[in-house]
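Only a single protein chain was left out; the remaining protein chains are all shown in position.
Letters A, B and C name the chains as they come in the text, with residue numbers starting at 1 for each one.
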Amino acid sequence: MLKVGVIGCGYWGPNLIRNFTQLSRSDVIRVADLDEVRLEYIKGLYPSVETTMDYRDIINDPEIDIVAVATPVHTHYKFASEALCAKKHVFVEKPITASAIEAENLIDLAEKYQRKLMVGHTFIYTSAVQKMKEIICSGELGDIYYINSQRLNLGLFQQDINVIWDLAPHDISIILYLLDLKPTTISAVGTSHINSAMEDVAVLTMKFSNSLIAFIQTSWLDPDKIRKMTVVGSKKMLVFDDVQPTEKIRIYDKGVEVPKHYDSYAEFHYSYKYGDIIIPKIDGSEPLYVELDHFLDCIINDETPLTDGFDGLYVVQILEAAEESLKNDNRPVTLGQHNSCRYTSLSHTRPQLNSIQI
Amino acid sequence: MLKVGVIGCGYWGPNLIRNFTQLSRSDVIRVADLDEVRLEYIKGLYPSVETTMDYRDIINDPEIDIVAVATPVHTHYKFASEALCAKKHVFVEKPITASAIEAENLIDLAEKYQRKLMVGHTFIYTSAVQKMKEIICSGELGDIYYINSQRLNLGLFQQDINVIWDLAPHDISIILYLLDLKPTTISAVGTSHINSAMEDVAVLTMKFSNSLIAFIQTSWLDPDKIRKMTVVGSKKMLVFDDVQPTEKIRIYDKGVEVPKHYDSYAEFHYSYKYGDIIIPKIDGSEPLYVELDHFLDCIINDETPLTDGFDGLYVVQILEAAEESLKNDNRPVTLGQHNSCRYTSLSHTRPQLNSIQI
Amino acid sequence: MLKVGVIGCGYWGPNLIRNFTQLSRSDVIRVADLDEVRLEYIKGLYPSVETTMDYRDIINDPEIDIVAVATPVHTHYKFASEALCAKKHVFVEKPITASAIEAENLIDLAEKYQRKLMVGHTFIYTSAVQKMKEIICSGELGDIYYINSQRLNLGLFQQDINVIWDLAPHDISIILYLLDLKPTTISAVGTSHINSAMEDVAVLTMKFSNSLIAFIQTSWLDPDKIRKMTVVGSKKMLVFDDVQPTEKIRIYDKGVEVPKHYDSYAEFHYSYKYGDIIIPKIDGSEPLYVELDHFLDCIINDETPLTDGFDGLYVVQILEAAEESLKNDNRPVTLGQHNSCRYTSLSHTRPQLNSIQI
Partner (left out) sequence: MLKVGVIGCGYWGPNLIRNFTQLSRSDVIRVADLDEVRLEYIKGLYPSVETTMDYRDIINDPEIDIVAVATPVHTHYKFASEALCAKKHVFVEKPITASAIEAENLIDLAEKYQRKLMVGHTFIYTSAVQKMKEIICSGELGDIYYINSQRLNLGLFQQDINVIWDLAPHDISIILYLLDLKPTTISAVGTSHINSAMEDVAVLTMKFSNSLIAFIQTSWLDPDKIRKMTVVGSKKMLVFDDVQPTEKIRIYDKGVEVPKHYDSYAEFHYSYKYGDIIIPKIDGSEPLYVELDHFLDCIINDETPLTDGFDGLYVVQILEAAEESLKNDNRPVTLGQHNSCRYTSLSHTRPQLNSIQI
């Protein structure tokens, strides 16, 4: 039985506690938070869990195998690095750190102490994203032309990070996972209306090699809750609408066909293909359960997590580049030129899809 | 009875012919096109209309009062300028010209010959946009924070202009009309997948003074037909979904309220307002009929069209700036610094809303 | 070239005129109506068509081959029977007559004079219904369990017939076509709110042999326009939503599986199958054009129309039974026991699907 300590039990922490408790191979033994009210709340739900206001009661406890960090982003590095140095396996919520250099340091510490480091890119563990990955890998969509993602809502303002740092990690991590490619150029633009220090509306653009492009639109100020990603390929198109309760993915047999040969401009005509739409059945497991179960697998079998420190790092590299562009009204930033980039490629071996059981 | 000649009867021209014919104050007497098949098609529908392959048969006919131009964009200037010099009133499809300097010249010619020049920004004449304008002017939405527009579809590739020049004029003209403001900074990014010379997917961003921002997303390669504009204000939010057959506008009584006074950061909490949604009834007149009727009004009563040459010019100025940014991966372009800008302000008197009868 | 005379040019007549005009094998030469305003309207659209207030100018004209009847229901029999006696081929709008005995007489006259008699069950000629028929015939849905149809809207009150006679013929004709079965028992219930003589809201139930059942809900008083038919089979389920502009049909791979063997009640468990949903591509031809083209085919090649007099008769038999039940608050009526029923079976040979080209 792996023993878990959780640092931070605000909005998301209780979900970690619940899932680590439900999993048969792990048990939460201690939870730390600075807010006594939250600790009492947890105590009410899980009387056998110990609570503390001092995170060191977790870090220093030799009984604890795993430290899960669900605190504000700027504290991730402190807690995660200390936990790794104390030879704990570490699970950190997204984004993994507040800077790329911090993420690189965590990777190095995990390597040095031979412990597992995993970032909570939870969407990767949803049945819908696994299905999308499977469809894209099968070649059914053809070459990917572009990806367009919207993550809009009213609310959930963060006070220490802007809307891109808050919402875009979901989309960035999904897109990197789907494409197995890193972007070359990043640009971002947005403004703030409620809290002048924090952009609450923004668009992030990632250009990849060839003409592949991805747009991510984020907002804390939208009347409708929209979570929609469109993937346009040369053969078919796919829409992932995460707000739908069951019909989350649609595959459109639609496209444009360019004629092979034509003699003159006047002869040139595109032909459009309009075919069936398929809405594949998607299972409904809780992604956080799948994610934490995978983490336990990796610890027990000494395997690399699907969303390891590198995955966390790449997302933060893109966020940093976006931040720089955001301060310059969309001016493009070449990835890897502006920020710490000891680890820039996606060349490390990703675990295979089939290692995940959903 | 005002006599009309129409140059160009491809995709849109027949709609101009039909509406000028139905209007009781105008009559189409001659149509020009280079394609004999199109001319025969028109002849079949309107046996009394004369057809010609030489546009000069229209320009030079002293009987003709109005010349309507519905040809490819790069030819707009040639036909419109010659028609103005021949002392015709001129109606040109959007975008008014292929460059700002051409649009300025048309404005000057219209002034010199005292003829009316109008651009076919048809959306301005829809009941839905008129309703939005009315709502925004009433102050119901409060200060406008941002506008987000999507115009996506599969198809309708143009061969002489890219997706921004093809689709964004609709959104730009609506946004300028709603805000009565010109943007200060433009950026745009996109790529081409089908025809390497023409971007088929792009995002255009317009920053205005204060923190007002507008995004326009355009695509010829999307599985769903989406035509949606969200206007977020400090008091309420509005969504215009033009794909809906009847429920085109929704007004959300939603928003974020910032506390007036608070002593410390810890005390700071936003409050969210979630109220009713109203779907106002929208009438369904054909906008092109309203638009051309307004044009006849302006000619007969010597008034300025709601979408006059200046309106056409401002849209082209933005398109030109977007084009420059597009070639530089989103690098921001300050409006008026890069292109011909004798006429830059929106300070000329716009006709009032109530001069339009819908 | 077949020469057509049209009696009645109110709401639907102009559509008949337009399509008979567009078809290359037919030409409308004369139109009759009692309303001079309507005749002038037609004259404006089709200057070469003659107009008359005396329908006998059509019936008695030896040049005319086809008479199309689009008048109020209670006059269908008079015009259609006189036209058949004058040896014209006859096309009658739905419902074919106001009583089953009238319909039988028309069938007999068509037989006697060897002329084609066709009823305007236009929905049979839509791509969507043809697709449904194809899917059902293929066995993909398994045994049909039940059909549920809703045809609701605000408006279009008829003054000589109630909502069942007005709207249900569409659903009845589709259901008979899909199932190739006649119901055994009919019941109907409804009330009137606006015009006390005419039910404006009603539900019609048709029971077939086995446990097959079909519900048809009709209303002139509903806030949303709903035109939806659900077909539930033992293997799959299908929804036809005619209000959708493109995605009209959805096939659900869903169902209930009953265990083959179980020893006790306690062991008994259903299992549910939740699979993919498919939205097949549907073509968009105008069904009235397809229908009238088929009528011309039948005349020229001496074939039986898909929606011939028998088809018209069966729909009227069901409407009459429904009317009787309606007056008795849903009391069931056995089809064929209450009304004229010389022709009760569906045993005459229906033309095959492949004789229709859509």
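Rule of thumb we're sticking to: a residue touches a chain if its C-beta (ideal position, glycine included) is under 8 Å from a C-beta of that chain, and two chains touch if they have at least 3 such contacts.
For clarity, every value in this text was computed on a predicted model and none was experimentally measured.
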Worksheet, complete the sentence: Full-assembly contacts of the left-out chain, visible side only, are chains B, C
Response to the item:
Sole touch to the unshown chain from C:Met53, C:Ile194, C:Val243 or C:Ile300: residue C:Ile194
Item to complete: May I ask which residue of C:Thr21, C:Thr75, C:Thr185 or C:Gln244 touches the chain that does not appear here?
Response: C:Thr185
Discussion item. Out of C:Met237, C:Ile282, C:Ile299 or C:Leu335, which residue would touch the omitted chain in the full complex?
Written reply: C:Met237
Worksheet item: Quick one: which of C:Glu36, C:Asp54, C:Glu134 or C:Asp224 touches the chain that's been left out?
Response: C:Asp224
Response to the item:
Full-complex touch with the removed chain, picking from C:Thr71, C:Thr122 or C:Thr205, is C:Thr205
Worksheet, complete the sentence: Per the touch rule stated above, subunit C touches the missing chain via residues 145-146, 148, 154-155, 157, 159, 185, 187, 189-195, 201, 203, 205, 207, 211-213, 215, 217, 219-224, 230, 232, 234, 237-239, 250, 252, 254-256, 258, 265, 268, 270, 272, 274, 325, 328-332
Practice prompt. Determine and list the subunit B residues touching the chain excluded from the picture.
Written response: 247, 253, 274-281
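Keep this in mind: only the chains that are shown with their structure count from here on.
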Worksheet item: Can the chain contact pattern be summarised as a line, a ring, a star, a complete graph, or none of these (other)?
Response: line
Discussion item. Need the CA-centroid distance for the pair subunit A / subunit B, whole Å please.
Written reply: 39
Worksheet item: Distance-wise, how many Å sit between the C-alpha centres of subunit A and subunit C, to the nearest whole number?
Response: 54
Discussion item. Rounded to a whole Å, what is the gap between the Cα centroids of subunit B and subunit C?
Written reply: 44
Worksheet, complete the sentence: Within subunit A, the set of residues that touch 2 or more other chains is 274
